[in-house]
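For this view, one protein chain was removed and the others were kept in their places.
Going in written order, the chains are labelled A, B and C, and every chain counts its residues from 1.
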Amino acid sequence: MLRHRNLVIGAVLALAFLLAAVVSLFWTPFDVAEIDIANKLKKPGDSIYLFGTDHFGRDILSMIMVGARTSIAVALVAVGIGMLFGVPLGLAAASRHGGVLDELIMRTNDLVFAFPALLIAVMITAVFGPSAINAIIAIGIFNIPVFARLTRGAALSVWQRDFILAARVAGKTATRISLEHILPNLLNLLIVQGTIQFSLGILAEAGLSYVGLGAQPPTPSWGRMLAESQTMISFAPHLALFPGFAIVLTVLGLNLFGDGLRDYFDPRIRRGSR
Amino acid sequence: MKRTFSILIAAYSIFCGVANAARTDIVVGMQLEPPNLDPTAAAAAAIDEVVYANVFEGLTRFASDGSVIPALAKSWEISEDGLAYTFTLQSGVMFHDGSVFDANDVKFSLDRARADDSTNAQKQLFAGITDVVVVDPATVTLTLEKPNGALLFNLAWGDAIVLSPDSFDKAKTAPVGTGPFIFSKWVQGDRIELSRNTAYWGEPAKLDKATFKFISEPTAAFAALMAGDVDAFPVFPAPENLAQFDADPRFTVVVGSTEGETILSTNNKQPPFDNKLVRQALAHAIDRKAIVDGAMFGFGTPIGTHFAPHHPAYVDLTANSSYDPEKSRALLKEAGFTEGFSTTLKLPPPSYARRGGEIIAAQLRAVGIDAEISNLEWAQWLEQVFRGKDFGLTIVSHTEPMDIGIYAKPDYYFQYDNTGFQALITDLEAEADPARRTEMMQQAQQMISDDYVNGYLFQLAKTGVANADIVGLWENSPTQANDLTAVHWK
Amino acid sequence: MTLLHVQDLALSINGTPILRDIDFSLTAGQVLGIIGESGSGKSLTAFSIMRLLPPGSLVSGRIALDGDDLGARTETQMCELRGNDIAMIFQEPMTALNPVQTIGDQVAETVRIHRQVSRAQARQIAAATLERVELPNDQFPLSRYPHELSGGQRQRVVIAMAIALRPRLLIADEPTTALDVTTQAQILLLLKKLVAQDGMSLILISHDLAVVAHTADTIVIMRQGRVVEAGDTQRVLAEMQHPYTRQLFDASGHVPVRSAMSTGREVLLKVQGVSRDYPTPRKTLLGKPGFFRALERVSFELYRGEKLGLVGESGCGKSTLTRAILGLEACQEGSISIGGDQIAAGQLMPRAVRRKMQVVFQDPYGSFNPRHKVGRLVAEPFYILDQQPRGTARRAAVSAALESVGLTADDASKYIHEFSGGQRQRIAIARALITRPELIVLDEAVSALDVSIRAQILDLLSELSADHELSYLFISHDLTVVRAVTDRILVMKDGVIVEQGTTEAVFQKPQHPYTRELIAAVPVLEPAS
Partner (left out) sequence: MLRYILKRLVSLAMTLLVASIIVFLVIEVLPGDPASYMLGLNAQPETVMALREELGLNASKPVRYFTWISGLVTGDFGISYTYRTPVAEMIADRAVISLPLAVYALVLSTLIAFPAGIIAATRRGSAADVSIMGFSQLGVAIPNFWFAMILVTVFAINLRWFSAGGFPGWETGFFNGLKALTLPAIALALPQASILARVMRSSLLDTLGEDFVRSARAKGLSVRQTLWRHALRNALIPVLTIIGLQFSFLLAGAIIIENVFFLPGLGRLIFQGISQRDLIVVESVVMLLVFAVVVVTFLVDVAYAVADPRLRSR
């Protein structure tokens, strides 16, 4: 069955990189901070370096592992920020549907959406200087409206259901209803969107550090590895290939996983008649 | 993917880059686009790289070997006291707009540069000049407050070029000069086109048309050369690619010298760097070879002081700060930093700084100094490091020729304050006798080297790539310029 | 002669058998009624005839139209048949039309795909057809979009699309279920008329025995994918050979055993001159927003222990009134008092008053949070109490409530999706009972249920009212049910109560013309003589 295959493949890929990231906390084949010019630009497989070495003689495999840590950390926190602020805003907006608060929240969302994301990221980092933290903030900010909008939309439809009336007859406040009845019914949706945003976050982080606005050296990051390898792609393609594949596979994994989850959560029964 | 790259390898063997002979135009690649084209109104090297000696000329100019030779001034006499310089101007010189060049233009230009509201980036060049007198249309006299051995040298800078009072205000966007090339077109963000000045007063240019194309990304630069979109890249930004060009018969790689002393600037007023022992430890912790190999792929000459190795007065003091981690640690201990310490390493955009920075950070870590890297844009660097002096270490290449004088400015960003040295420089400026000058310069080199003012890394190499059939491009760059006057195709 | 002949038709979808040995035939120009409760497979029988089955379906048996075996036809040939010889209309008029096409185009399309006619001619035919379904062109030009029409009108458009080419067979799948009684009557009338005019045959599929009994010449009664009884309508209703037929019949007209009509005259709920306005969007950008008056000075009383019915068609203001009584929305005029505590216009209802009421909603599926266990769902109303019972007391109360509605205590630990529609409605009642309210508002509480289930729930309600001495406000559009269970009724139209009185009185001699119209519209199912 297609949907389950997605789920499995995705999970496997995503977990693989998660694992790499975790392992890198305790062990990497080589020290990524150590520079060894004598061994620079070794091709994959020759000598002890499985994926070869970069222009400073650092072990690519180790850098990929630590890079995974960077990407995942940044993306994860960014999504966290998005959910932390976006979901409550969305719930609030929905519970006061058509009210001033609703209007205000939605307009602010539109405003943020009106800004080209990368630009804001560039400016934020131009103001506060480039760093992983600022990358997180930049990406996080753009996750807020995403979740706010999603939550509001879904919450509104839940508000229409009769069991909300029942709760209101029981004299429950909007806030309480939002937490007791609305939120639990949005969880699936949020989890799915979460994984999608997570993968987007990884792409965004790669993009930012590619233009030099992400985590700063010596901390390895996939995006910067690509940027640095760019001039050498013609004689040392492995420098560009491994980080590239790392990004593609991680994102692919997360997306597949997300889709898999979606299908898993709602097996589309309402097809055909009725 | 794999297949892609086997295609790549295959493609190399079938390269057959025979450019058609006797072309009379050239496309020159540059990494940075000039913000405007008026050398007297901004510091950007890119301006000179386009217009110096091509569009604009001054009284004197630099030759390709760095020597100062006559330009718009045919000849000059210096009074005994060295306070008056009288220049005899070339005759029959016309600006590109057809107006005639004469002494008034010289006076106008120099006065404009000296004026209080001047926005000349190198105003200090004209500091000593008290007056500019037009004797007759072909003669002009400069009077100085005190003798200045460097005046002719100063006048050779791009910031000292001669503009006409009628057209100086157009210089930023549509420059009008006296040079062998006429500005014809600027497609902003992409290229600038020059065409031959048929009415040139001197030896006319051999090319009809010259285009400067601006390619900021090194990869793109590489691609552009490989694809033949660009004929020459006098300062190729990615040394790692030079080997490939060298191996490729279509190209010649020209490695020359520049005036760029690349140094690990140290904030001499910020503890712990106010302690000479610490600075000395720093100096011994650095492995120049690793840096030159790692950051510049072997291009660049190690230096032991702030002076260009190709200069006759240069003394090799690298031994004075040889790579010796053991000694470095010992020195740190002696200075009371048994545990080492941590500081900031702020890096401007160029790759020599970014890459060199990573390597140096690693080398410092080895002796217990933890240098936290932060990559800055130039604007931020100027703000924080250069103006704000808020930094521990930074890497930058000082590309102005003969700029050891900066060590005599106590408020210069690395804040080296040594009265003895300042006195020496004052004398040097006043001294005219070459032998004495050399002696003093060497003395100065020794002094800053012994004080370990900064970490002296290497002299930036001029790594140029050009189509093998092009002749006449400058090999070295005594100043930032692409003088195309003599350039032609085989 | 027979137009349609279905012989041991069987259908399975992805391996699971749905229909088995279905046999029936239909004489030209006659009406065949197919009756069955949800899941009986009546709709899928229709789709098998049309061959519009979901992917993974496997059909066997023989379906012959005028002796020509449809099974033998290719898909393309079926396309030629559909809309031309066999046409079909559906239950849900609101979604059956393409929202982005004009009704004219959609009717004309039927013509244009089957006949080589110009656009203009097609539109003429479309116009004519719309006239035939009683949508006069001057009021309903071809350029109208579906969203500009009411449910009944849309259903007429759907019919027009179906009959534009005067097909020999029309299949109507629950054509009136989603409509109000009066509209239902009109649509049925229209269908009969068309059958008469065009000599067209009609298959009328419905869950409502009464509807079919009135219209069909022959009926087929289906249950769980099989035909349990088939034949001439009169005969079937007279003999009722199969027990299920009888069960169905009884359930349809079911009257629960009732405790003697309460005689107490103590007023429990008093609604006085209640009005409610909703703002309508501004006409001009800065103009004053208009108002739609949903309730117009509604006044009535409900006595303790009484079962009061509130009938009216959709949009008459029933639900607005419900919300006002439940204190979900404050009213703009008048007052509502419950057990003596009065709530004036604009006031919010204090918890102390809310406590006295509970509600049961129509949709057994939408009225429970799928993420909570039944125990938690049933206990939710406790929140309104000042000190909610905790721990064992709470659990005991929940068990009691569940048992009182015929479920078991351990159902409390199940999730709602494990229960059938009927069971859910029981749970809903348990939830309403748990706080021992004085008044229970039943908002279309049985409308979504199959007749047999409905009967059981009605019985349950009347038992409960006896045991707990409850008062009901019974809101429904279904007069049969209301008549069966209430002591008094209120008839509501356009936000006004047009008539009220004891149920029998109102049904015997209705005063207000609208009431008469309503009652007339109800298809009654009198035992065949």
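Convention: a contact is a pair of C-beta atoms (placed from the backbone, for glycine too) under 8 Å apart; a residue touches a chain by one contact, two chains touch by 3 or more.
In this text the structure is predicted, and so the values were computed from the model without any measurement.
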{"item": "Omitted chain - touching chains that are shown", "value": "A, B, C"}
{"item": "Listed residues A:G67, A:G86 or A:G244, member touching the removed chain", "value": "A:G244"}
{"item": "Option from B:L89, B:A224 or B:L484 whose C-beta touches the chain left out", "value": "B:A224"}
{"item": "Which of C:I18, C:L44, C:M161 or C:I325 contacts the chain that the document leaves out", "value": "C:M161"}
{"item": "Contact set of chain A toward the excluded chain (per top definition)", "value": "2, 107, 110-111, 113-119, 122-123, 126-127, 199, 203, 206-207, 210-211, 223, 226, 230, 233-234, 237, 240, 244, 247-249, 251-252, 255-256, 259, 270-273"}
{"item": "Touch list for chain C against the chain that is not drawn", "value": "50, 52, 75-76, 79-84, 87-88, 90, 92, 95-101, 109-110, 113-114, 145, 147-148, 158, 161-162, 281-282, 284-285"}
{"item": "Hidden partner chain, residues of chain B it touches", "value": "1, 4, 7-8, 10-12, 33, 35-36, 41-44, 116-124, 172-173, 187-190, 213-217, 219-220, 222-224, 226-227, 229, 349, 377-380, 382-384, 386-387, 398, 400"}
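FYI, only the chains that are shown with their structure count from here on.
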{"item": "Rounded Å distance between chain A and chain C, as computed from the means of their C-alpha atoms", "value": "47"}
{"item": "Complex contact set, residues of chain B against chain A", "value": "1, 5, 8, 217-219, 222, 226, 238, 240-241, 243-244, 290, 293-294, 354-355, 357-359, 361-363, 365, 373-377, 380"}
{"item": "Residues on chain A engaged by chain B in the complex (per definition of touch)", "value": "33-35, 37, 40, 55-57, 126, 129-131, 212, 216-218, 230-235, 237, 241, 245"}
{"item": "Complex interface listing, chain A residues touching chain C", "value": "161-163, 165-172, 180-181, 184-185, 271-274"}
